[in-house]
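Note that this complex is displayed minus one protein chain, with the remaining chains in position.
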Amino acid sequence: MTSLSALLSKWPLVRQIREGADGTGLEAMSDKTRAMHARIDGAEVARSVCPYCGVGCGQLIFHKNGKLISIEGDPESPINQGNLCPKGAASYQLLTHSRRETKMKYRAPRAKEWQEIPLDRAMDMVADRVWESRKRTFVHKIDNRTINHTTAICHLGGATLDNEENYLIRKLFTLGLGMVCISNQARI
Amino acid sequence: MPGLGTSFGRGGATTAQQDLSNADCVLIEGSSMAEAHPVGFRWVMKAKERGATIIHVDPRFSRTSALADIWVPIRAGSDIAFLGGLVRHIIENNLFFRDYVVHFTNASCILREDFRDTEEGATGLFSGWNEEKRMYDKETWLYEGEPNLSFPKRDPTLQDRQCVFQSLRRHFARYTPEMVEKICGISPALFHKVADALVRASGPDKTAAICYALGWTQHSKGVQIIRTASILQLLLGNIGRPGGGILALRGHASIQGSTDVPTLYDILPGYLSMPKGDGTEETLRDYLAHQTKPTGLWHNFPAYFISLLKAYYGKNATAENDFGYSWVPKLTGNHSFFEYLYDMADGKMEGMFMMGQNPAVAAANSRFQRTSLSKLKWLVVREMVEIEAATFWRDSPEIERGELKSEEIETEVFLFPAAGHAEKEGAFTQTQRMVQWRQKAVDPPGDARSEGWFMHQLALRLIAKAKKSNDPLDEPLRALDWWYPEDRHGEPHMESVLAEINGWSTNPQTDGDGVVFGIDRDGNPHHGAQIDGYPKLKSDGSTASGTWIYAGVFGPDKINKANSRDSKTFLGHGWGFVWPGDRRIIYNRASANPSGAPWSERKKLVWWDETQRKWTGNDQPDFPVEKSPEFRPNGNETGLDAIPGDAPFILHEDGLGWLHVAKGLQDGPMPTHYEPLESPVKNELYSRDTNPVVNWYTRQENRFAPPGDPRFPFVLTTYRLTEHHTAGGMSRFLSHLAELQPELFAEMSPELAAQLKIDNGDFISIVSLRGAIEARALVSRRIRPMQLNGKTVHQIAMPFHFGSAGPVKGSATNDLIPISGEPNVTIMEAKALGVNIVPGKLPRGPAFEEWIRKYIPEGGPPNLHPEQPPPGASAGAQSGGHGQQGRPDSR
Partner (left out) sequence: MIGEGTLSTNQRKHSYVQERVEVGFFTDPSVCIGCKACEVACKEWNQVPDDGFTWSGNSYDNTGHLGASTWRHVMFLEQDRQKGNQVSGPMSLGDEDPFRWVFLSDVCKHCEEAGCLEACPTGSIVRTEVGSVLVQNDVCNGCGYCVVSCPFGVIDRRPQPLPDAGGAFKCTFCYDRQKSGLVPACAKVCPTESIVFGRLDDLRARGAERVQQLQQSGYRDAQLYDPTETSVRGIHAFFLILGEPEAYGLPPKPQVPTIYLKSAWTAAFATAIASIIATLAAFAFFS
């Protein structure tokens, strides 16, 4: 009986009678509603930058226990002062949507489908491909002039990558391997 | 960015987005800023609320036009005629800012007597033209008697017939409002409305700003469009001042960063040229002699370059081995994307890395792109989703139509899942040169990794192979200084890479002040203290710096300033790091008058403090801090010492803003109106229709329609929607964005729709000489027919975000776009081309081939345009092709 009356006392109608209100105010709020609060409360926050266009909006990345919770504009950024555009506002979905690839995929010659392979093996395979292609196509000299390049391995991309990543790309590909066919979205 | 680079000295936006709110007028052209950069546009709205006039010049009444005070519809690709008309108007009516122009620009500099303009005979050609090589010998473009450009003869009255000002005046004399109307379809009344607004908002007490984006760059003369805007802003005195400037709106988080720290074939970090293999730069000495300028900031070129080699090769770079110069690969031609794409199509390319880019949708002639990918031996794609370029062997329209068969494609494809922006740390450099660090929030899911991890892991594997080999060809790999500490996931510490980008003293210190990440992978001291700015760099190997212009971002105070988040001023000082030297508005010496006082109280920014004898103000002065405004060189100085005290553009040899670019451009010292490569009309101004130096990339799969071709009567221009991002990999796959713009459409006027008997919402097919695509018709008065010299020209506008993958699918608009190469930057003309419209859907499967042959004949010559060279002919200044010699002047 006590449990029943406890249950009944939570029923908005009963509460409204008891509290003398019209049943459309706070008295009609369920426990869930009363307990509501922003899910970013108590979360950790990383200060970040929107990955879409070149405006460079500051973002606050809220996360708890290794999981993303929400991404919002950083109110203190002198650029965006807390605002975002629709793409920036969709950043959380960008990182968490179901179509995101999380497995290493390999397509063999003439294959009609992908196969999944271990990441380390894929790295070894790529290193082998680069090594072999470079050996086959490296030009040391032309007419006694030092050239030291290959034009048979190319790279495309970089405008959505970090400066440090682009720096490493250039360092390894061009200054280490001699790849000169390097381009990114800033050109095309 | 040679448009801004050659005009002012640096290839970057001259101002900050927030500063737009200080403008009295904002001209947006070649950009739909409200749509492509909505948050940047908030500052334009703030300017508007404060009374500024907002002008939008665009073929399409866009969301930007909707908020502008004046919308000026323009025919796509006619911007130089319009801006040139404004230049003429300002000169002829004596409306320019005389003090600014006389002191700060090269208007007064005397040109060579043998310089000939395009206007002589209205040929559209400057002096020095070589028809056979399709390029210019640029010697006659130099200053009289001063080929170094350091100490030009000047006439401050601007009356000398040979001075730049008079030359400029003659050059644009025929760009009258009436001519503007004939070429652009803009009425004289509307033209004057814009001219008046701009002039009214310029002067000592006022400033106007210009914003542009790819609507200017993606033309066969894009650099020269930006040049025309630069000339306009110099004449109005709007560069280096609050509320003024030119803001290049970059379309990606790190477009600016990826040119500063480039993944581009012809430059090394900090805009240092890649050495050429034509014999002129065989040794380090030759190269430095070739690249170093006698005066201006580039005089210090050897310090920047040798510090870079020290960053790349570490202790293996020594004075004895010329700091490893011979290991640096040499260019043998143009190795940009389109050049190597043709190699790919011809089966000469073995492997490709693709990181965050989707040419199967995003690149010009994307149909050709997809078929070319199938010729690779191997392809590495790093992406967050399964983009079209990763699945061309399974899902492309070519597979559907039977043009390609999966079982015949030999290409090995590796699809590496990539980490997202919150799953790794690192910095982007945004549109106003601001480097901003991102802190990592969470680990990437599953096999997803950062590009930093990928490059690091690949480097470790390849360097290990090289160490086992005795092949002398592997020497550069063995010499590479790959010292980076890593975390437990094998991810390199990206702040250690930033430390290297900033630069340090190369003498290893165990516990010195100012050292960060001082220990290498073997536990040994690796380097010394961080340097606090590029003036500290040396050419003797005692310093290293991975990107000299970023020096100061991570200095001896050990503070990663890209990660600073304490904005103290409206320009954001204390938030991030802006190159160079945290200067937020560059060339800001121009915000003070020649004698060093602010032009006005309202527009003050940086000024000369006579009591302290130094430049001071609300921004870091972009000028030698102790150089008095009164200083005048005697003609014997070098480097920055040669720059006069009233010359704000310190990267230029003469310190001046260049109305006339004597060195550095392939297609002329002054901008000239040429028609787009595909145009419905002939050039009204010149006997030549198109930019003479452009690279047409003549090929059967990449043909151009001749001027006025009745088969392709409509002008197509392309644009970005707010709701999507480039090729759609970051938007089409997201339900919250995909639902907002779920299908490809073509915007057209009610007049054109009526003419073609098309209703709003109908399926239509759009055909060009490159291919055909399908879209829905969106009929709106936001597109207007243009009247050009009595001829009605219809334009249509299409976004380009769709492809065959993801929850919302559609044709790739870039299937229609031809590959072409603007002469300075090898960018294609995507914003103006000729198409036809056929009501109804495209046939599916093999029936497509038969259908398209009705519109695109199979045979015939590949060069249909009368000004287009045949295949194999010299294709202009940017040609050279792979394995050939070419490009004698890359600067």
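Here the chain labels run A and B in written order, and each chain numbers its own residues starting at 1.
By our rule, a contact is a pair of C-beta atoms (placed from the backbone, for glycine too) under 8 Å apart; a residue touches a chain by one contact, two chains touch by 3 or more.
Source: prediction; values computed, not measured.
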Per the whole complex, from B:293, B:782 or B:831 the residue touching the absent chain is B:782
Contacting the left-out chain: of B:431, B:741 or B:826, that is B:741
Touching the hidden chain, out of B:61, B:115 or B:848, is B:61
Subunit A residues touching the chain left out here are 1, 8, 12-13, 16-17, 23-26, 28-30, 32-33, 36-41, 70-73, 75-76, 78, 80-90, 92-93
The missing chain sits against subunit B at residues 18, 21-22, 34-35, 38-39, 41-42, 45-46, 49, 61, 63-71, 73, 185-187, 189-190, 193, 570, 722-723, 735-743, 745, 760-761, 776, 778, 780-782, 784, 786-787, 807-808
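We adopt the following convention: only the chains that are shown with their structure count from here on.
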When centres are defined as mean Cα positions, the distance from subunit A to subunit B in whole Å is 26
Contacts from subunit A onto subunit B in the complex sit at residues 44, 46-58, 61, 63, 66-68, 71, 74, 76-81, 83-88, 90-91, 93-95, 97, 99-114, 119, 122-127, 129-131, 133, 135-138, 140, 142, 145-188
